[in-house]
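Just passing along the structure, written as structure tokens.
Only one protein chain is missing from this complex, and each of the others stays in its spot.
Which chain is which? They are A and B, in the order written, and residues in each are numbered from 1.
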Amino acid sequence: MALLAVNDLTVIYPARAGAVPAVRGVDLTLEPGETLGLAGGSGCGKSTMAAAVLRLLPPGTRTSGTVLLEGEDVLTMRPGRLRAVRWTEAAVVFQGAMHALNPVRRVGDQIAEAIHLHDKVSDKRAATRVGELLEQVGLPARRASSYPHELSGGQRQRVMIAMALACSPRLLIADEPTTALDVMVQAQVLTLLEELRRELGLALLLITHDLSVLASTCERIAVMYAGRIVEEGPAAKVFEAPAHPYTRALAEAFPTIGDRASRRNPHGLGGDPPDPRDLPSGCPFHPRCPVSIAVCPTLEVELWPAGDGRRAACVHVRDGHPELVRQVPPHPVGEDAPAHPGPEGSGEPRGGAPVRRGMS
Amino acid sequence: MTQPTIEEPLGGAPHADTTVPPSLPPQLSPRAISRARRRQAAARAWQEYRRNSIGMVGLAILVLFVAMAVFAPLLVPESELDVTKATGAPFSPPSAEFPLGTDESGRSVLALTIWGSRVSLLVGFLASVISVVIGSVVGIAAGHFGRWTDSLLMRVTDWFLVIPFLPLAIVLATVLGPSLANIAFVIGITSWPGTARIVRAQALAVTSRPYIERARALGAGDWHLITRHILPNVVPLIFANTVLIVAVAILSETTLAFLGLGDPLRVSWGSMLDAAFTQGAASIGAWWYLVPPGVAILLVVLAFTMIGQALESVLNPRLRGR
Partner (left out) sequence: MAATSTRTFRPSAGQRRLGAKLIGAALSLAFVLVFNFFLFRVLPGDPAKNLTRNRLVPAEQVEVLRESFGLGKPLPQQFAQYVRDTLSGDLGISYKFRRPVSEVIAERIWPTVLLLGLSTLLSTAIGLWIGIRGAWRRNSVFDRVSLGASLALYAMPEFWLGIMLLIAFGVGVGPLPGLFPTGGLSSPDTELASLAGVADVARHLFLPCLTLTLAYIAEYALVMRSSLLDELTEDYLTTARAKGLRDALVLRRHAVPNALLPTTTLIFLNLGFIVSGAITIETVYSWPGLGLLSYEALRTPDYPLLQGVFLLFSAAVIIANLIADLLYAYLDPRVRTG
């Protein structure tokens, strides 16, 4: 049984100016011990995915589909059961460098709070466990008595990771764990996550806008655009030879880890991310797409096999010309490819037929 | 805190020329352009304001009271305020002749309430002008000149902020003697520190913008910088703040008048409450003498508060939806 199975998930946020469909029919599976990277630009719905796994959605949010965590649907759980599942089966590493820690409570207390919630242990036992956790993430145990503002961004992120491990979950969701950190610290945090994952046999759902981070950390990558997955497959393949023009733009946006200059200047991708309330017709990417053709504004393509165990939602893939996505100038792929490609994962190829999904 | 309704004088030039009204001379001076642009911004703000129902209700109440104050002599002849010409019995309850009853000398409470609006509103506005002028000058000077000017001015501001308002106002009013101008002065001189703080913060923000440095490098003097760059950016803020200050000033006038520090020769809502209370209206249950001025104050202050909040949400989008 898959550890996490998301089926046809739709999430619609309430808003005064009209409902915002943040996620529009997403399927994902994650096996125990597997790593999956979820990539996409701002507003593509990737953070909503993280929130949906533990049902951390604002009141009034409408959802459909299922999110099966160890076989149980999170979206329809009773509140008591939901609170018990949170942090014990899946924990989230939030963007701890900024505001994810309570500024007026000691970090040790914040970690211990999670332990006390789910385990009936003495204060002393909990304190010992907090010390162990901190040491596990490379911080001295005495840091437990620090306040968040006394720690550096990297240290806070480590605290956040220690907190996520507090109740020994089998699934770790890391939502932008390296954003706002220095390049060196980014690398350290990623290494730490990777080590912990291997030592503890965790499954990892890593969410970031930085495709190169995923390429070096994950076995599989899924790329989201406008609330849908537009490409998924083995990390190295997706990164090196994207089958969807948006993936290609993302990949070219980050030639090397942490090169800040290139972050500002995504190659070959003009325009803004679409307003989820008012998506372009057909393929929502077509107004920004360098290889769009006449049918794109009227045709919403589903995920099609794109070779090498990949699937992509592009008309060129459907028509059997995935190479078209890559051939068009001005930025042939390969030129800016990263110096260190990710580990060759076992991105399980899945039959030929695309998963059918209702168009709403 | 940015004021999106006001464009940066140097930053937003390109799209302004297309919208300059045709009545302006063909060669537009930069000043004319920025004036036109400012007029536009004000029109936009008004469009935004009109959609705020709370603000419009407040505005309606206020217009009603201002009209009442302005047209008081037409509504009620001034002679009705003369104690010697009073026609009613003292403390008589509401009747057909006196819809709101009479006071201790037999005068109509309705007439007093209508005339009282004049002093209450006038003192409120006058005090606010004094307060806002002092607060703006101090705030802009502190924010623009910085260094020791800033430290000194903020020290003084903090002092006024920390000293309890009413005891200070009482001491000042007692020394100056009771008169309309003095009351307005006392309220103005004690209520400016809040404005000074807000204006200073905004002036600091403006001063640190790059185009100010550019203007300074081009040889712009302090006066030019303050009047052309800082002032236009803090005016909307000052405007919203003023409205809230008027509410506070009217309440302060009422309190001072209630304590017997008001102008003894004129009727205000506060002095009505003072007379009613000292003449024992409360102990004989003459509610009709006490309720009208109180409700009038409540409505006017509420109106100003509503307008002020609506203005803040128009001028400061960050607060929208609160």
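By our rule, a residue touches a chain if its C-beta (ideal position, glycine included) is under 8 Å from a C-beta of that chain, and two chains touch if they have at least 3 such contacts.
Because the structure is a prediction, the values reported are computed rather than measured.
Participant: With touch defined as in the header, list the contact partners of the absent chain among those displayed.
Facilitator: A, B
Participant: From the list B:Ala142, B:Val186, B:Ile297 or B:Leu311, which touches the chain that is not on show?
Facilitator: Answer from the full complex: B:Ile297 touches the omitted chain.
Participant: Using the document's definition of touch, tell me which of A:Ala39, A:Ala52 or A:Val92 contacts the absent chain.
Facilitator: A:Val92
Participant: Please pick, from A:Ala5, A:Met49 or A:Ala100, the residue that touches the omitted chain in the full complex.
Facilitator: A:Ala100
Participant: Just to verify: which one of A:Leu3, A:Ala114, A:Ala144 or A:Leu193 makes contact with the chain not shown?
Facilitator: A:Ala114
Participant: In the full complex, which residues of subunit B touch the absent chain?
Facilitator: 155, 158-159, 162-168, 170-172, 174-175, 177, 247, 251, 254-255, 258-261, 270, 273, 277, 282-285, 287, 290-291, 293-294, 297-298, 301-302, 305, 322
Participant: Mind listing the subunit A residues that contact the chain we can't see here?
Facilitator: So the residues of subunit A touching the unseen chain are 51, 54, 56, 79, 83-88, 91-92, 94-95, 98-105, 110, 113-114, 117-118, 147, 149-150, 163.
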